[in-house]
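All protein chains but one are shown in place.
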């Protein structure tokens, strides 16, 4: 494991970015980043994993009872009704022949609940994925280059659950501040066996147990607060593995507090703009983990197509695992 | 084909509801309706259809350039930025070590673009799916019984595209006001061959070509206006086929104008509250249709899991077909 | 002071409603309630109070840093930009001859910050102001009878500040749970002198100091939590005084916790549906109070016209006092 100089996040980011950069790997016009690793063969491999036909949603709820508390205007979703069954019963809707309806709207930050970060979500010193200027990519009109819609059709393939919480935690839960290293990932894979192997084009699901704790104890500081998560030192592992995407059951993917004295999400700063890696956050792996532990099979067909909001830098998703 | 009395939509609705009702079929507490037909075996069958590994999104865009024009407060999605690349470049975000970010929010009617209608979306004389009072199901707090989250994990299985536009239209497009009957559906199936067979638990995709026309000519009255669509008379076919769900590339699933002198979406009034049928609207089948026509294979693995907005009576979805 | 039976809020509400009802007082079609007391003569009286020409806003801020924390989906306002100066500088807006612009949108509960309650905001046993059924007044389409727009032109007249916090508090602040009684109001008036007299058609501003404390200590439980406020027993005083409206610097107007064992805002239940009284909440009287204490003049010309959102049951307002 690489040693970190806690006083120099900028230096660590720069060095990791240099080691792990994928800029130019898929041409100057690329908008897919690591999704380039997810090809038709990988989708065939994923589909072949469907043995029982059981489907599980990996999404948290989208509602006002979520973990957000307004940091940088990230609120919980507010869902309101345009029409209801009460209106229909009362006969105030003005429709003919007894038909009535209910309809609804939502206001929500696109990263309020289960989501994918788009490649326009994070910048390093004003630079976005593939070496573009951040302001050439994302303006007030949205992300005109790597908007999430460019990824919309791609994210279906082989998913692999790495239950690090089960492997290294107590009762399946890692403590806050626990940095998951490459060694933890490799040992979890080894412990789980052949179906947990991780390779090029895979969609990796890392369970920490943080959501299970929030579910039991209340949201508390789930959003933005202390959490287990990926160590900054995994940048090289993530790069070398050539995975298509990675998701966790935490708010912010990385270990929190971050592993430098003064820092904010330094691993994001490497893996999104430099690797072009797709990161999923606030996923719910608890039911899937129980299922995998029961049958000993840790891979599955995963469809996790984000809602194609034009120009979005992240988007909600209802990921479906079929085993 | 059953003859319709154009002057009596209420009578036609009542008669069809009586013939086709599934109330009680899955018990008094059921919230899944026709999704009960979609079982693990059907998902295995669907996954086995993945031959090439090609994935296609069947979603329209979610943005301000959509077809909505405010009918009953249904606007197009409004997507705005909380942070942009320009802010990051300018250094006004207050983050350390050179990290910058972009973030965004959305306001949208849940049925503004590609969506599933939930079972709480439509009522018949104040009654909702399975014989519940509409006001016992959907209040201002949302659908507390059949909210779309109850369907969230289920909708993955065998999809079948019926390109009725190709079979009966001109250049692949049916004219506005064209009622698609059971005969049209059966003949399309026959013409397309074995891979287009429709049965219990399938997710049926009916292409009319209406979206292709809107794409070419502009939205015009796409939302709410004249359109080809399912004939009211297909209620019995939809019931007998025991399909899990059906989606079209039109705003409102049914033919518009409706087939009665004064009417509003009478087929909805039968199939949602009485059959418990899941209806998808505003899907985009054009790329899929071209692909199917090219390889002659009309079925595929379809994952179309709606965003699980708690209590929603409909929800956006990015359906993914894998062939 | 009337004694309250803490165990019987329903009985107390019923009795007060009976004593204080204004139903029918201004005809069966009335939508203005106590605003009927605010006539042209009162506006002339108010305008004549302008001596120095100083104007003060009595509004709190409307932004994400407000007191709301999501109770019943009441969030703080979320204000986002459609265009910014950074976009204009970068030249990405597409406008000719060097013009650039910024534009913005807001999502907010109408009672998120400084506001007037409309007459459709509160019901007593399903009955609204003037004896109408609640569901005949407010449906999912809004308040079709007493929507706030009906009051939009009326609320300008003589304002009177009663600084009860100054009269009975410590350092100008009443403690949480302090019930302001009719005696407190009368003694404050007496202490403040002739300019503080309250009568028919006046707009009464009651300062408790609760906002000053929140400003100093942080919002904490300002929204919905413990607070000084009007005692339930003031219903008769409010009725007899024939005031046009009353506002406080607290979240909920009434003392919190309420003065019954199990209760929620019982004074609202009397004064909105039965008196037809306009209640303002979350106003900011601190600058005004300092000004009034300095010059010894407690009345002023007050314009507090709510934003005329059609069908709203409450609306934001920027009240302006001119002295």
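By letter and in written order, the chains are A, B and C; residue numbering begins at 1 in each of them.
Criterion: a contact is a pair of C-beta atoms (placed from the backbone, for glycine too) under 8 Å apart; a residue touches a chain by one contact, two chains touch by 3 or more.
Given the structure is predicted, the values throughout are model-derived calculations rather than measurements.
A.B. asks: Which of the visible chains would the unseen chain be in contact with across the whole complex?
C.D. replies: A, B, C
A.B. asks: So one chain is hidden, and I want to know which residue out of C:123, C:168, C:222 or C:237 touches that hidden chain in the complete assembly.
C.D. replies: Selected residue, touching the omitted chain: C:123.
A.B. asks: Quick one: which of C:154, C:184, C:239 or C:256 touches the chain that's been left out?
C.D. replies: Going through C:154, C:184, C:239 or C:256 one by one, C:154 is the residue touching the chain not shown.
A.B. asks: For the chain left out of this view, which of A:87, A:117, A:163 or A:176 touches it?
C.D. replies: Of all options in A:87, A:117, A:163 or A:176, contact with the hidden chain holds for A:87.
A.B. asks: So that we can see where the missing chain sits, which residues of subunit A does it touch?
C.D. replies: 78, 80-82, 84, 86-87, 90, 105, 107, 140
A.B. asks: What subunit C residues would touch the chain not displayed?
C.D. replies: 9-10, 13, 39-44, 47-48, 50-57, 59, 61-63, 65, 72-74, 77, 79-86, 88-89, 91, 95-111, 120-126, 128, 133-140, 142-143, 149, 152-156, 260, 262-266, 268-269, 301, 303, 305-314, 316-320, 322
A.B. asks: What subunit B residues would touch the chain not displayed?
C.D. replies: Its contact residues with the unshown chain are 64, 69-70, 73, 75-76, 78-84, 86-87, 90, 92, 107, 135, 139-141.
One rule holds in what follows: only the chains that are shown with their structure count from here on.
A.B. asks: Which is it for copies subunit A and subunit B: same residues on both faces, with over half shared, or different residues?
C.D. replies: The interface is built from the same residue numbers on each side, given that over half of them are used by both copies.
A.B. asks: Measure off the straight-line distance from the CA centroid of subunit B to the CA centroid of subunit C, and report it in whole Å.
C.D. replies: 45
A.B. asks: Could you work out how far the Cα centre of subunit A sits from that of subunit B, in whole Å?
C.D. replies: Centre separation, subunit A to subunit B: 27 Å.
A.B. asks: Using the touch definition from the top, which residues of subunit C touch two or more other chains?
C.D. replies: 78, 80-82, 84, 86-87, 90, 107, 140 - these are the residues of subunit C that touch more than one other chain.
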